[in-house]
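The complex is shown incomplete by one protein chain, all other protein chains being positioned as in the whole.
Right, subunit A next:
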Amino acid sequence: MQIIISNSSKEPIYEQITSQIKKQILTGDLQEGQALPSMRQLAKDLQISVITTKRAYEELEKNGFIYSIVGKGSFVSEQNTEMIKERKMKVIEEKLVEAIENSKDMGIGLAELKEMLTLLYSEEE
């Protein structure tokens, strides 16, 4: 597992850790069942406080990326691709709802919004 943290970054250190571990799990660099270093070992290696690594691991556990066994350590969870997909779908839905609300505020109708979406979508391709 490779983690690089920057002290000058605006992103809090625990977030830098969680996002890098998440990425490595999603890309398959960290495999299901693989053991992560202990919180205290990781703190020592990164020269940061234990409470920071603890928070990062707790966050990853909460989001289902890793699980912990008392006395044994933390491991990469089985990644349910369906679940990840669903989670991402939910984010898309939320963003779309936001766009719809903004459109309504400005009196933009569905047809016009669809047009905008089509245009933007084709531009991204």
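Assume a contact is a pair of C-beta atoms (placed from the backbone, for glycine too) under 8 Å apart; a residue touches a chain by one contact, two chains touch by 3 or more; residues count from 1.
The rule is short, and it goes like this: contacts and distances are computed from a predicted model.
Colleague: Have a look at "NADH-quinone oxidoreductase subunit H", "Sodium ABC transporter ATP-binding protein", "Transport permease protein" or "Lipoprotein" and point out the UniProt protein name belonging to the hidden chain.
Modeller: The UniProt record for the chain left out of view names it "Sodium ABC transporter ATP-binding protein".
Colleague: Which residue among A:L26, A:I51 or A:M89 touches the omitted chain?
Modeller: Missing-chain contact among the listed residues: A:I51.
Colleague: Tell me where the left-out chain touches subunit A, residue by residue.
Modeller: Counting only subunit A, the missing chain is touched by 7, 10, 12-14, 38, 40-41, 43-44, 47-52, 55.
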